[in-house]
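Left out: one protein chain. Kept in place: all the others.
Showing subunit A:
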């Protein structure tokens, strides 16, 4: 399965790619929302992992955009923010999963579809 990772932190992004590849996925990484939007859009069978805190266009905006696509990909939010901050930003949005940092491979695997 193809997994898109939108994460600005280089360390998190790199380690996430490694573990996802390890789990058998094809990984495409983006340092921000803008570069995701410039690339070919994900399709309905893809998963997009979005960090809430992004430079420029915020993560919640990316989630909103993805959930409005004709073929909605699986959207998984990752974040280190407090629950109230998460709730505030995701008002009215229902991503498939929210995984809080620090991430573990188990929590990630649960949020991804069984492959």
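Note that a residue touches a chain if its C-beta (ideal position, glycine included) is under 8 Å from a C-beta of that chain, and two chains touch if they have at least 3 such contacts; residues count from 1.
As a convention for this text, contacts and distances are computed from a predicted model.
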Per UniProt, the name of the complex member that is left out, chosen from "Nitrate reductase", "histidine kinase", "Putative spermidine/putrescine transport system permease protein" or "ATP-binding cassette domain-containing protein": "histidine kinase"
Residue of A:16, A:66 or A:111 touching the missing chain in the full complex: A:16
Positions on subunit A contacted by the hidden chain, ascending: 9, 11-12, 14-16, 18-19, 22, 53, 55-56, 58, 80-82, 85, 101-105
